[in-house]
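Working notes, structure below.
Only one protein chain is missing; all other protein chains are in place.
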Amino acid sequence: MSRRLQIAVIGSSKSICTKKAYRLAEKVGEEIAKIGATTVTGGGHGVMEAAMKGAKKQGGLTLGILPWEKMDPHNKYCDVIVATGIGWSRDAINLNSCDGAIIVGGGAGTLNEATYAYIEDIPIVALTTSGGMAKTLTGIYFDERKTERVIGTRTPREAVTRLLGEIKKKKKKSKRPGIIQRKRDY
Amino acid sequence: MSRRLQIAVIGSSKSICTKKAYRLAEKVGEEIAKIGATTVTGGGHGVMEAAMKGAKKQGGLTLGILPWEKMDPHNKYCDVIVATGIGWSRDAINLNSCDGAIIVGGGAGTLNEATYAYIEDIPIVALTTSGGMAKTLTGIYFDERKTERVIGTRTPREAVTRLLGEIKKKKKKSKRPGIIQRKRDY
Amino acid sequence: MSRRLQIAVIGSSKSICTKKAYRLAEKVGEEIAKIGATTVTGGGHGVMEAAMKGAKKQGGLTLGILPWEKMDPHNKYCDVIVATGIGWSRDAINLNSCDGAIIVGGGAGTLNEATYAYIEDIPIVALTTSGGMAKTLTGIYFDERKTERVIGTRTPREAVTRLLGEIKKKKKKSKRPGIIQRKRDY
Partner (left out) sequence: MSRRLQIAVIGSSKSICTKKAYRLAEKVGEEIAKIGATTVTGGGHGVMEAAMKGAKKQGGLTLGILPWEKMDPHNKYCDVIVATGIGWSRDAINLNSCDGAIIVGGGAGTLNEATYAYIEDIPIVALTTSGGMAKTLTGIYFDERKTERVIGTRTPREAVTRLLGEIKKKKKKSKRPGIIQRKRDY
């Protein structure tokens, strides 16, 4: 695979984002940029903004995937914007568009995204020290099928390094079903 | 608006892409890159691949928005990939995610995208000389509401320049409704 | 196939619906109910409302598939309502959810739906006498792939009878690709 890796950062939106989660997300974005990967978020504020801000600080590339039909408003650190217009159903698109995801803080929206990662067998790590869902979900499986455990990590660097390892393992033999491309193109 | 412009190129997929349409799409991608805008396509082959290839030749940024749930396969000129997983419904996302669109060649899929641009009042020009839908749709309105006429142009440079003019006009007073962002964030 | 047939009626929304198109759509809904099929529309007004009104007059079942996130507002003849929340991307869902479609009048939105039917190889007939897109699209193929021709018909009864014939032919050997169900369920 020659394409650039894409790593999603999911977590607290503005209304529930603590200062600590914001600061940690910024560091996570920096670490993602340092390994040359693109930082993918929902394009909003809180943890999403912080991760993209960090990525830009290190010259990284950023992609924001919005729920709305219009490209504005979005946070000012998005290099590329996708306006899905499909509301919260876009959570699935964020996860489909990453090789792996990192949870920083987070509430119900983050839980929604994390369950999708589980269902689709997408590697996911939590920055446990950032609190919120990241802490709650550390080490758990969502059900008895045990598709994908949420791996706990303690620092932004560890989160990115650990996720990279998981992504490499996964590439070898993905259980992920995925929708198969059809023969006809339009 | 400080963000980078995003311009979509829509047109013939591989199975109906003529050599002429491919060559012209490549030039369109080059012109888009020259004005510093991001080239947005469906991430497939034919005109999509050509436009992104042209954009990369000039150091431009490219975004491919796929219908599938997985990021692969896609053409090799995508800097950023979005795997929507919503099938052909993703045509709407391509249009939502651009400031304006250029038609090069094209068949039924292109017509689908062009009607969406019309409905949402997104500026659209056709490279008439590329044939296919670009030729068929030049100068027409899709219905009596006359939301948006497809403007015909004769060269890649004219297509980009003309579209830029339309985008600037539109920014002043957009009739585009759009889904309004909601107060609560998640 | 033991399930009840589902037939979509697509056409003029309120702002462009002529009295003639409304009256014809009502008759189309009646004919659909008479053969025991469910009438599927976008749940709005104009032709959508008329077809469902006709279906209810004959004791038929009706399904409205809305673009919005909320179930209201919708026309008062919907027995079952689906609120997709994905905006105009829902056009594809309307077509996926029918065995065949009938065009009555119509503008740009109808054209969008008709191209989707073409791309997905879903049987489609136009009630030519209702004007608008129904007239414009009669007899055409959308591109050189010639997937599906829009068949012209002159009366509501002929439209339904002809469509039934096409649906039966199609069942025998569908070229329609479709997204394949995946092995794991969630």
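Letters A, B and C name the chains as they come in the text, with residue numbers starting at 1 for each one.
Here is the rule we use: contacts are C-beta pairs under 8 Å (C-beta built on N, C-alpha and C of every residue); 3 or more make two chains touch, one makes a residue touch a chain.
The shown structure was predicted, so the numbers you read here are calculated from the model rather than taken from an experiment.
Asker: Of C:9, C:28, C:52 or C:86, which one is in contact with the hidden chain?
Answerer: Spelled out, the listed residue whose C-beta touches the missing chain is C:86.
Asker: Have a look at C:14, C:154 or C:169 and name the one touching the chain we're not showing.
Answerer: Final answer for the missing-chain contact: C:14.
Asker: Determine which one of C:78, C:117, C:150 or C:164 touches the chain that has been left out.
Answerer: From the options C:78, C:117, C:150 or C:164, the contact with the absent chain belongs to C:78.
Asker: Which positions on chain B touch the chain that was left off?
Answerer: Considering the whole complex, chain B reaches the absent chain at 69, 85-89, 119, 177-180, 182-184, 186.
Asker: Contacts of chain A with the missing chain: which residues?
Answerer: 15-16, 86-93, 107-109, 111-112, 115-116, 118-120, 132-133, 142-145, 147, 179
Asker: State which residues belonging to chain C touch the missing partner chain.
Answerer: 1-4, 6, 13-15, 38, 44-46, 61, 63, 65, 68-74, 76, 78-89, 92-93, 96-97, 99, 107-109, 112, 120, 176, 178-181, 184-186
Here is the rule we go by: only the chains that are shown with their structure count from here on.
Asker: Provide the C-alpha centroid distance between chain A and chain B, rounded to the nearest whole angstrom.
Answerer: That gives a centre separation of 27 Å.
Asker: Find every residue in chain B that makes contact with two or more other chains and list them.
Answerer: 15, 86-89, 92-93, 107-109, 112, 120, 179, in rising order.
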